[in-house]
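Note that this complex is displayed minus one protein chain, with the remaining chains in position.
And now, chain A:
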Amino acid sequence: MSKLTTGSFSIEDLESVQITINNIVGAAKEAAEEKAKELVNAGPTLFAGLESYRDDWNFKLLDRYEPVITPMCDQCCYCTYGPCDLSGNKRGACGIDMLGHNGREFFLRVITGTACHAAHGRHLLDHLIETFGEDLPLNLGQSNVLTPNITISTGLSPKTLGEVKPAMEYVEEQLTQLLATVHAGQESAEIDYDSKALFSGSLDHVGMEISDIVQVTAYDFPRADPEAPLIEIGMGTIDKSKPFLCVIGHNVAGVTYMMDYMEDHDLTDKMEIAGLCCTAIDLTRYKEADRRPPYAKVIGSMSKELKVIRSGMPDVIVVDEQCVRGDIVPEAQKLMIPVIASNPKIMYGLPNRTDADVDETIEELRSGKIPGCVMLDYDKLGEICIRLTMEMAPIRDASGITAIPTDEEFTNWVMKCADCGACMIACPEELDIPEAMGFAKEGDYSYLDILHDQCIGCRRCEQVCKKEIPILNIIEKAAQKQISEEKGLMRAGRGQVSDAEIRAEGLNLVMGTTPGIIAIIGCPNYPEGTKDVYYIAEEFLKRNFIVVTTGCGAMDIGMFKDEDGKTLYERFPGGFECGGLANIGSCVSNAHITGAAEKVAAIFAQRTLEGNLAEIGDYVLNRVGACGLAWGAFSQKASSIGTGCNILGIPAVLGPHSSKYRRALIAKNYEEDKWKVYDARNGQEMAIPPAPEFLLTTAETWQEAIPMMAKACIRPSDNNMGRSIKLTHWMELHKKYLGSKPEDWWKFVRNEADLPLATREALLKELEKEHGWEIDWKRKKVISGPKIKFDVSAQPTNLKRLCKEA
């Protein structure tokens, strides 16, 4: 068979016939596999498949970190044999039990998220190759290791846009295989669904990596830049006197055409362009590699979508893909806001005007003849959106559209409330709306005002209110002052962590002297409001942890200021460094967070990345103190991102809502057997402390999450100084937020040098008194007691095959 993969040739004597082969599906992969064979030191899992990581790695993780299944529903309604009652772990008509079915349900969430990022990556890759050509070199800043996630999964190390294609194909092929396993009568073992979910998580980071490296390369995003510009963020930053174009979604491709049109027509200061969700983050990265003064703004997360529309501020709304509300067209229509769907993944039933004349389409939209349209031609999209925004603004002004209720309407609605409590039962945040309404009746609106930040703008309350009170508008009216003051700053997404930053921090991280990496990522389904993540970030930054952030988490952190009027992005440096707050970028930039951990193994410890996921995950789990936080995890993408972190040895804490993902990974800290690893120097078993004690769990409040994360940064290989620093932070934070010293602190002590310096003597006394340890008080040394023998040069590993004498 011909090995021809791309190129063009002409047939002799038929000079006018030219056949161009752009891509033969599968051939690119075949070529890549050939190339992979050349890799001398490659690991065992090049082009990993469904079964690749199962026995060697996933089952090892799942043996210690057991899947905790918390079903959302005790029925299965998946096929026509059912619905089946699976309560009490019964089996359904097809033979699957409750555990298996819930494993499938969680797995389905993970592959859905993986598909979203992969499809996003494919769209960008194809579009950018078409625009800039295959040969555009990947330019990500000061980095030799450009694509750690691609390399781990496939062995490939693409250097140009075109060379990314085989990795893309690989993800797509595996996704098809994964999706097939969900079919009724396929996989039924919960543990195998979990292994497949972990595998899917690893693919997700490949899909995300592809999305971000190609957009950073082609769109001149900041390239590993700790000093990327500061961007205005918040509903209060929009200048309402200007026409306002509002963009929503995750895929920035279309928006770049709007920005280009604005720039070409000298409109950047005559209108507002601002966005919600990751499109917003990415539009503020566009052409910012040279740190030009930014003009695009970020409004906020998905929870603000309906609130912004209801405010009536946008003159035109453009949506692309992912995390876009399904009711934008009817909501916008009420306020004469045309909606343009710019991506085939969301078309909203709108008429397709891709091939129509631009002027005619603008007229149709302007006149309200159609509420919106689909526009997939980006050149036209750029022009229509900008021109339409400029035209709609005066029309909407003239028609006197006021979305926020008048004082009179507001009072009337409040008075109508019957205190029936239906809204509170329906509200996913369990907000006490009836109580706030009661106070409002007496003229005290402060209770309604407080609800604004906790409310995720979902409308469930309005759906059940028998008095048809527009509760969301009521809350927004009461919070007008607060909303107008929502003005913060966020550092534009900086992209990858550079190799130099890894080299500089690698030793600190591995030795534990930088107490840990805290990754605060995505989604706004917080239990107590957006300020939660600000508090968490601030606490860890003040303690010299490295805080990295992406997506909605990155946005919300920038929404609040200290007494001096400064946001955290102004107070702390933007580098991947001790005490740094590094906004990596949008959700797809999460791949650079796992990438940073992988680079610590590759650059700092010289481990092979190619096809070597288990070894890298093992290294991170045992040596790199990192913990993720997806405090408002809402979408399926959040579940795939988290699961990808998990397979790479990074634990994650989620907010309480995420218990609805139906599964966590928690170790039994009381089972001593689970807390043993091998010493790679000689293959001997060694006891380790229960750290980290989970790979995925939920916390109830941000105050609980803080000590949990500090504890999750403890790693078996910490040296004495590192352990003592980590214990200091954990114990102090536990005391600060939970009122007492943790019960199990002593389990992490191997000898006196591990103890926090300031309290060493008192703790030694406690060890003697409470735990029967023998102390030599003259030398202040532990003589006996600890279960864990510690030798600084030990090389903890869960993989027997990595041991010298294995």
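Basically, contacts are C-beta pairs under 8 Å (C-beta built on N, C-alpha and C of every residue); 3 or more make two chains touch, one makes a residue touch a chain; residues count from 1.
One rule holds in what follows: contacts and distances are computed from a predicted model.
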item: Per UniProt, the name of the complex member that is left out, chosen from "2-oxoacid oxidoreductase (ferredoxin)", "Lipoyl-binding domain-containing protein", "Acetyl-CoA decarbonylase/synthase complex subunit epsilon 1" or "Putative Na(+) H(+) antiporter subunit B"; value: "Acetyl-CoA decarbonylase/synthase complex subunit epsilon 1"
item: Sole contact to the chain not displayed, among A:Thr268, A:Thr411, A:Ser659 or A:Asn751; value: A:Ser659
item: Contacting the left-out chain in the complete assembly, out of A:Ala42, A:Val68 or A:Ala687; value: A:Val68
item: Contacting the left-out chain in the complete assembly, out of A:Gly88, A:Gly326 or A:Gly349; value: A:Gly88
item: Residue among A:Asn473, A:Thr697 or A:Asn798 that touches the chain left out of view; value: A:Thr697
item: Absent-chain interface as seen on chain A, which is shown; value: 66, 68-75, 85-89, 98-99, 421, 425-426, 428, 430, 460, 464, 527, 656-657, 659-660, 662, 664, 666, 668, 670-671, 693-694, 697-701, 703-704, 708, 734, 737-740, 742-743
